[in-house]
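What you see is the complex with one protein chain gone and the rest in place.
Let's look at chain A:
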């Protein structure tokens, strides 16, 4: 008996020792010089940052752990300094930036698509205006063959079915952008509902997240909703044409979003808080927004964050386009580089 015990003991200790050896060896070889940074925030930008992170970790020894908890969570946590950067879908006010010692810069541009589900109507066939959409979401227009809609769409026959307005039920930057657009287009909307991450919708039903809004629109005949452009593409939803401020009807695609980005006044915008809604260009899509990064100025880790986003600006445009974001114009990227230097967060050795 004692012999058997001894034999077992030897076997176990051998196995244990070999595990211990590997455990001691492996990480020490691999984990050299890798900086870990964490970010929290916008779910709209999450695919972009996660894909950038996956590609960047191979090249620049920075491991980014990004969690899409929502824009407000990003702001809360970066102010509380529990994360290295926060990602937001809307600009933060200058007062708040200075009081919390934060730096803000944009990373990518995206469009919000208006999607519809009308039987017999194809992609980009139906034409709408901001005022009509505001009326639909206020419950003033309830049928698809309403004279106001039919007047704009004389070449197609709209069925007389109920309109089901669908919105984001969870607080979201997409809602903020969409309602800002409606507020600009309709004085009634501005007075009664305004713009916010979530508002008191008078009619319709809500879905949780872009995906849920997309599938609800797909599910319900007569539905209308708003989602990020990428979701409209992925779910093969029928987008609607919108009348932009120059008076022409445009459909949403990379070019019309790019046109809006170009037409915006980046030079004079303080802290990059540009307004990309209703930019004055013949081809520009009216509902466009940027997504931002917030990071603390006085923090050692901010240099790693900057290194990561510099990599993203230099090498990440292809990934961004693949994911249906529109990369920032080169002028803006150059301006951001200057901002980093001015704030003293840019690390010297990474500069090219």
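In this text, a residue touches a chain if its C-beta (ideal position, glycine included) is under 8 Å from a C-beta of that chain, and two chains touch if they have at least 3 such contacts; residues count from 1.
The rule is simple: contacts and distances are computed from a predicted model.
Enquirer: With one chain of the assembly withheld, which option in "Phosphate transport system permease protein", "Ion-translocating oxidoreductase complex subunit A", "SigE family RNA polymerase sigma factor" or "Putative zinc-finger domain-containing protein" matches that chain's UniProt protein name?
Expert: According to UniProt, the chain not displayed is called "Phosphate transport system permease protein".
Enquirer: Touching the hidden chain in the complete assembly: which of A:107, A:153, A:186 or A:215 does that?
Expert: If we include the chain that is not displayed, A:215 is the one touching it.
Enquirer: Using the document's definition of touch, tell me which of A:193, A:272 or A:292 contacts the absent chain.
Expert: Counting the whole complex, the residue in contact with the absent chain is A:193.
Enquirer: In the full complex, which of A:131, A:170 or A:337 touches the chain missing from this view?
Expert: Reading the full complex, the residue touching the unseen chain is A:170.
Enquirer: Among A:207, A:312 or A:327, single out the residue that touches the unshown chain.
Expert: Final answer for the missing-chain contact: A:207.
Enquirer: For review purposes, identify every residue of chain A that touches the missing chain, sorted by number.
Expert: Against the missing chain, chain A presents residues 69-73, 75-76, 80, 162, 164, 169-172, 193-201, 203-208, 212, 215-216, 219-221.
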